[in-house]
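Removed from the display is one protein chain of the complex; every other protein chain stays in position.
Here is subunit A:
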Amino acid sequence: MVAFKRNDPSQQTLAKLAMNRRRMLALGGLAAGAGALSACGGNTGRGSSEGVNLSQWYHQYGEAGTQQAAEKYAAAYKDATVTINWIPGDYDTALSSGLLAEKEGDYPDVFEGHLNRAMVESGQIVPLDDILADVLDDYTPDDLARNTIDGKLYGVRMIDDPQFLYYRPSLLEAQGITPPATFEELMSAAAALTTGDVKGLFLGNDDSATKLFQPIVFSAGETLLTDANEIGFTKETVLAGALQVKELHDSSSLLVGAPTEAWDPSSIIQNLCAIQWCGLWALPQIIEAHGDDINVIPFPAFGGGTPTVFNGGWDTFVNAKSANVEEAKAFVKWLWIDNEEFILDWNLSYGFHIPPRLSMRGSAEQLQSGPAAEAVRISEEFGWAENPNWTPKMETAVDDMMNHIVLEGADPDAEFDAAAATIQGELDSIFG
């Protein structure tokens, strides 16, 4: 699911430092001693009798001021003491182990993340239908669908983050080219824009092949999984697209090995590339660097289909193990459903995001003009969303297929069959 993440690699590093197995062994004795000592202390200060304590987990947002904002919201809540756990680095791994914890204070009561079926099947989260019942028609169908498993709603959308291509109009004009609408045009534009110092296009370092699987599928009007939970894409579509992606990767117009991944706008800001895949969140930073000389387009169409935009973002969930499930739900309703001031602040005051509550979008003045307005328009017209039944294992299967075909030149036919078999096996074990 690399395409869906926005974790800073250097911060991931620090988290992985803590996971280093040898380091764990080396520190084992020390930690055990410390654990024995702290056990003598008994009272850890949590779960005291003065009202309810809630722990709320966030991944580390890159934009300045976000952590302070989260703490401000928590402090403003009167019915419980909310502690913010701001997690740098590999958030998914930290969250997974947090959700295994049994002791209050060790686990999150409320956390942000992305729904997948395994979270529901292993009883990690509670349905939130009751707190969302009054506002169901105030969300896009996609934002509801991606938070629904077997008819129950589990997540509340916090932010919508469309991802698309940023480009520098001045560089395109200098080459006499128009913004690409098809993948073929994108390839020739990338080639034309590649000069000694600037590469034409930046899609990402380690996910430049994998993140194009979904655009290939959705561009052709196909989907990941059908409503009946069968494979929703065809071999013909995927292979035609994958071979085009290979052609792009075999050219020398892609930026590879940039210091930061594509979720970070540094590459286009530092003129390492003319066109970059990134998200709406980065727009304020890019405008600061390039002023008016920036615009956005949806990802160009494959094989005569439509352009696509990945509508990423984050959702909030309530941990089923929480000792205070009802209080946690009340907090989620207060912050992410009802609190227009804080929802707009979170969506617009740091990086840009589209407020998920449709009725609040009118107040989002920052998104009414220029590239931001265009981003909102293409997100609504061409956007696709994740499917919570599409499991991480299925994603790994197609990621490996794309890497094998595009980067290693493996036999596309066999690769597709292998990935499809893995996905079918997963579907059989879940729905079979």
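Throughout what follows, a contact is a pair of C-beta atoms (placed from the backbone, for glycine too) under 8 Å apart; a residue touches a chain by one contact, two chains touch by 3 or more; residues count from 1.
One rule holds in what follows: contacts and distances are computed from a predicted model.
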Choices "Heme exporter protein B", "Glutamate synthase family protein", "Sugar ABC transporter permease" or "Cytochrome bc1 complex cytochrome b subunit" - which one is the UniProt name of the chain not shown: "Sugar ABC transporter permease"
Per the touch definition above, residue among A:187, A:255 or A:269 touching the missing chain: A:255
Among A:122, A:178, A:234 or A:359, the residue in touch with the chain that has been omitted: A:122
Full-complex contact with the absent chain, from A:93, A:148, A:366 or A:424: A:93
Option from A:109, A:207, A:264 or A:386 whose C-beta touches the chain left out: A:207
Option touching the unshown chain, where A:63, A:104, A:293 or A:400 are the choices: A:400
Interface with the undisplayed chain - residues on subunit A: 1-2, 9-10, 13, 16-17, 19-22, 24-25, 27-33, 35-36, 92-93, 96-97, 99-100, 116, 118-119, 121-122, 124, 197, 205-208, 210, 252, 255-259, 272, 391-393, 395-396, 399-400, 403-404, 407-409, 418
